[in-house]
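Right, I'll just put the structure down here and ask away after.
One protein chain omitted, others in place.
For clarity, chains are labelled A and B in written order, and residue numbers in each chain start from 1.
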Amino acid sequence: MPRAAAVELDQLSKSFRVRRARSTGVAARLRDLFSGETQTVCAVDKLSFSIAPGERVAFIGPNGAGKSTTLKMLAGILQPDAGDVRVLGLVPSRQRRQLAFQIGTVFGQRSQLWYQLPPRDTFELLGRVYEVDAPEHRRRIDALSSVFDLGTLVNTPVRHLSLGERMRCEIVASLLHSPRMLFLDEPTIGLDVSAKATIRELLWTQSEQERVTLLLTSHDTGDMERVCTRAIVINHGRLLWDGPIAALRRSYLKAKRVTLWSEAEHLELTLPGVRVLSSGAYRTELEIALEITPLGQVVDAALRQTAIRDMAIEDAPLDEVIRALYATAATGSVPS
Amino acid sequence: MVADNVSFTRALVATNFKATVALRGAFVIQVVFMALNNFTFFIFWWALMQHVTTLRGWQLGDIQMLFGMVAAAFGLTVTVAGGVRHLGRFIEDGDLDTLLTQPKPVLVNALGLRSQPSGFGDLVSGLIFIVWSGQISWSRLPIVVVVIAASAVIFVACGTVFFSLAFWLGRVETVATQLWELLVTFSLYPEPLFGGTLRLLLFTVLPAGFVGYLPVRILRAPSLANVTILMFVATGYLCLAVLIFNRGLRRYGSGSRFTTFG
Partner (left out) sequence: MSAGTIAKYAAFSRISATQAGRERNELYGRMAFFAVILGVFSSLWRAVAEAGMPVAADPKSLVWYLAATEWILLSAPPIHLEIQEAIRRGDVVYRLGHPASYVLAEFATGFGLLAVRAPFLGLTAFLCAFAFTEWTPPLSALLIVVPFGFVASTVITALYLGIGLLAFWLQDVAPVYWVWQKLMFVLGGLMLPLELYPAFIQRAAAFTPFPSLLAAPASVVLGTNAVTPGALARNLVIWSGVTAIAVSWMFRRAVSTVTINGG
């Protein structure tokens, strides 16, 4: 086999039949019952992309964009309606079991750990599930436990673990059989800031060390930026944007945000492409469209009026970039 | 391959059992109270049979044996395959997702979740009822074991079929639970009470005849023919259940089919 893509989607589609909201009144309800009126909603619409082995990809989109549906088709959970999918050279819907040996999944909203038992019990059962030879499996449990700093957690019943601790165990569980590909659906949902940071760092290191291909969906742009190098953005089941995360910033962030603290109480800047976001005494916040007026010109103009005591230059947060992306998608023109 | 699956199933049952007894206090209470529950219910038969010694040929001992048989088989079902009563919800809520990403048969995996502690109470009280009926000699112990196992297999198979309807119909929780309870209810009453078309139903759709009546006939008078029939029937129901479940799995919607999706 040539060095094939880890994931390959070609014109993948999936729709769901959704039952109409029930009408009220006995007669209407009876009618509903017999006509069985359903509505077809297209969740994934002719989606194509491919991912090379070892890549770490963030899969981004608003609620209902079709991210989870796509992920589930890749993992062999859902059957596609049309189009082709290959994961590690296998067709998930037909070769589910073979594929299962080579992929790992983490669903932030579901657990594969046995709630009443310590994670170690689940880990050991997973050894039988993935048919790993017992001594080797035990070594793997110990190795991953130390990387993920599980310590005594492996022997603590899951019901006593915090969400962050549990998620670390979930990820270990999904890595035990040394999968070549890891799918993560909202792995940091509900976690606090420091737990999120830990998870991100561990995911990054682990995939770096073992060359695990990673595809993760998240609503948290921090997950994408800290873990992934590439972003695939979809909306309404269709591809909106695909490329390096840095490029996503650049192509959408043609503006910088500058805050100036001045000697004079007020600054009057009327330059093309410069918008005052807020201004108070001695402080002015600007958004500058760099292609129209370079940053230097703005600073020069300010210095001509007064002395500048301090200055902060920021990119707009990735959140805003993505929001802008959806907005332009809605109006029709998508640069890439 | 086969060896791997056997070792997996054994590990699954063991883990399940461990999880069940993890909360020791709750476990003991459930076991004791379920046994108590069964004995209390039986007071009804005991009181009635004080006044009427035989009911179309059935005596208290026969009813005890039936009751014990069904309780033991039911107990075995919900301890070893406790997931069966949750299949409907697993299907509707998308709880099969994780199992589908594992390289093992989804049905086995799903059945092996959620062992019910109360099942041990059923199992224990069932065995006590059988012994107490005074109709079984120790030499028949192997037959008792075989018959209870076959009966449990039929319970599992029927439960799987009833709850797999969720693949096609969505919210079937209540209907499937009712069908399941009807099966249990019918199997707890003496066979001669039912005649006509109902009998046909009790040996097909709601096979109370095979989980209760035939086993009791076998225990009263063991015959190779009847044991063979029972084994054959149990295998048949099981194959049907596996077939239907796997068919349904193709329609599995991961909890998205009838609601919203994300």
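Just so it is clear, a contact is a pair of C-beta atoms (placed from the backbone, for glycine too) under 8 Å apart; a residue touches a chain by one contact, two chains touch by 3 or more.
Fair warning: this is a prediction, and the values are worked out from it, not measured in the lab.
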{"item": "Residue in contact with the excluded chain [from B:V21, B:V108 or B:L182]", "value": "B:L182"}
{"item": "Options B:M34, B:I130, B:V161 or B:L219, residue touching the unrepresented chain", "value": "B:M34"}
{"item": "Residues in chain B touching the chain absent from view", "value": "23, 25-26, 29-30, 32-34, 36-37, 40-41, 43-44, 47-48, 50-56, 118, 171, 174-175, 177-178, 181-182, 185-186, 189-190, 192-195, 198"}
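Note that in this section only the chains that are shown with their structure count from here on.
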{"item": "Between chain B and chain A, distance of the C-alpha-averaged centres to the nearest whole Å", "value": "43"}
{"item": "Chain B to chain A touching residues, read off their complex", "value": "4, 7-8, 10-12, 15, 18-20, 22-23, 94-98, 100-104, 170, 250, 252-254, 256-262"}
{"item": "Sites on chain A touched by chain B in the complex", "value": "16-19, 41, 43, 63-69, 72, 75-79, 96-98, 100-101, 103-105, 107, 110-112, 114-117, 121-122, 124-125, 128-131, 157"}
